[in-house]
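Left out: one protein chain. Kept in place: all the others.
By letter and in written order, the chains are A and B; residue numbering begins at 1 in each of them.
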Amino acid sequence: MHSADRILEVGSLVKYFAVFERGIFRKKTVGQVHAVDNVTFHIFTGETLGLVGESGCGKTTAGKVILMLEPPTSGSIRFEGKDVVDTFDNGNQDEMKQLRRGMQMVFQNPYNSLDPRMTVYDIISEAFVIHKHIPKNQWTDRVYELLRMVNLEEYHAERYPHEFSGGQRQRIAIARALAVDPKFVILDEPVSSLDVSIRAQILNLLIDLQKKERLSYLYISHDLSSVRQISQRVAVMYLGEIVELASANELFDRPLHPYTQALISAVPVPDPEHKTTRIILPGEVPSPINPPKACRFHPRCPYASDICKEVAPTFEDRLVTGHFVACHHADKFV
Amino acid sequence: MALIGPFLVAYPARSYRSLYEGDAGNPPSFKHPFGVEISGIDVFSETVNSARNDLYVGLAATLITTLIGVAVGALAGYFKGVVSDVLLGVTQMFFVIPFLLLILLFARVFSVLVFKGLGLTLIVLIISFFGWSSIAFIVRGETLRLREMEFVQAARSLGAKSYRLLFRHIVPNILSPVIVISTLNIAGFILTEVVVSFLGFGDPNTSTWGLMLNEGFPYVRTTWWVALFPGLAVVFCVLGFNLMGDGLSDALNPRLRE
Partner (left out) sequence: MDDRLLEISNLRTYFFTEAGVVKALDGMSLVVNKGQAVGLVGESGSGKSVTAQSVLRIVPRPGRIVDGSVKFEGEELLTKKEDEMRKLRGPKMAIVFQDPTTSLNPLYTVEKQLTDILMLHRDLSKESASKQALHLLDRVGIQDPERRLKTYPHELSGGMKQRIAIARALACDPGLLFADEPTTNLDVTIQAQVLELLKQLQKELKMTMVMITHDMGIIADMTERVTVLYAGKVMEVAETPTLFKSPKHPYTEALLKAVPSVKQTRTLEVIPGNIPNLIEPPTGCVFHPRCKYAKDICVKKEPELEKVAEGHYAACHFWRELELGPGRGT
């Protein structure tokens, strides 16, 4: 199923946000938010990589940085082998546009991600206006085609976003992303604000489109159930770092990192006979401004020992091939 | 009414004809619906003629302040860094300057121009020069809010460049509060003119309501109609624009759109 090709390669990606204190004339940097801290992963062509974590773990920021909506502090991003950061640094308009066509994003909030003053037609055709990759006389046909692909009707093109429900708006957002014929789409919590009965519609649509259009996805979410549904491989983020990465089934059935275990056990299972042995983590998610030293999870980890406070664990698949984890005690769980 | 008024009234602006006709100082009557000033000016025609001038001030000043305010505000809100800070600082500076005092000052200083009939334009220019800051603040605030909205991010990820983002996406979405504020500004600027002329800093040769009030004020006990009618005109005009602003605010609210 996976080709050997890696459509996206992210290497040691770092994104820090400066925290300011405003004086009268100057701003003083008093700290850094370690939003994304040395993240490395790759996505094969045609696969979906799920990226899970709770708020503040950096997954949304990672998505934005990959698309260069925010410049990275350091690290490399390669799309189809091309260096993305370099291209944007050089300012080469043509190459930047090419990249923009290759990678797209569907945002979380369907109520904010469509310009309320534009018709659906305008929203979708904006891609054509910017990239001009389709001759003008074919625009209407292509818009209708895209609408059909997301199970909407042609007459919807004349309407405004506020006339649609949340689920329909997400479809429009998906159609817009597809308008540039991308190869890779980042989906940032696309179904979190939707009702349960609508979520399945959108998830199935995304899976369908992936097969038909041969797309690769980065599926970012805090909802583990939907992540399992759509992803082939899953990465777990905590406080800016990836702590575990494995195939979906492997990760969910045999999690090796204590955080992943707690995360999975915390999700309520729609089965009354399932005995929840919840691993309750003490305390709150610490602030990414001053993350704990060494293993960032050690203050809340039920298995933490001295080494966890001193030495940062390496991210490796030593124990099970293809199953990467950053934990000193992972061997306990194999 | 204000536009076609001058053609309807019997007497041209500032005409003292009634004096010659012996009607000076008469209270309202059929021939002179609003009465006549002591100087012989027919209050009705004068009021109507003034309307055109006052509206000129209100509309012109509003147009210019809105353009400047939107431009400065949008740029201040959209860009980060030095540009934004400088623009913000400038806006704040202009915001605190009491422009009424400045208008009076300039009117005295440039009294020659004022007397030549450019007084109104002078007022328009000064109002425009100082009065854009309130709009700029609002526009900046809205732009800041919209800049982070996902539909703007989406356009960016499609490859849209800054000017497209600003003009195609952000500005159309800030128009509704701007239109409302501008409408209210029309009323406000007209009042400014009224105050300036009332205090005697305006051009005695250009008909405005402020001027009429200035002239009628000393005689309010006797020929009270001279002050009353322009005063009412101002009240209704301001009220009218305020109501229009209110109505627009409701009409433009996208939530209420069906």
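Rule of thumb we're sticking to: a residue touches a chain if its C-beta (ideal position, glycine included) is under 8 Å from a C-beta of that chain, and two chains touch if they have at least 3 such contacts.
Since this is a predicted model, take the numbers as computed values, not measurements.
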Which displayed chains the hidden chain touches across the whole complex: A
Sole residue of A:T29, A:S55 or A:T321 that reaches the chain not shown, by the stated touch rule: A:S55
Hidden-chain contact residue, picked from the options A:S74, A:Q93, A:T276 or A:S305: A:T276
Positions on chain A contacted by the hidden chain, ascending: 54-55, 165, 167-168, 195-201, 203-204, 222, 224-226, 228-229, 248-249, 252, 262-274, 276, 278-281, 284-285
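The criterion applied here is as follows: only the chains that are shown with their structure count from here on.
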Contact footprint of chain B on chain A as seen in their complex: 64, 67, 69, 96-97, 100-101, 103-105, 107-109, 112-117, 126-127, 130-131, 162, 173, 176, 179-180
In the complex with chain A, residue positions of chain B that touch it: 149-160, 164, 168-169, 172-173, 254-255, 257
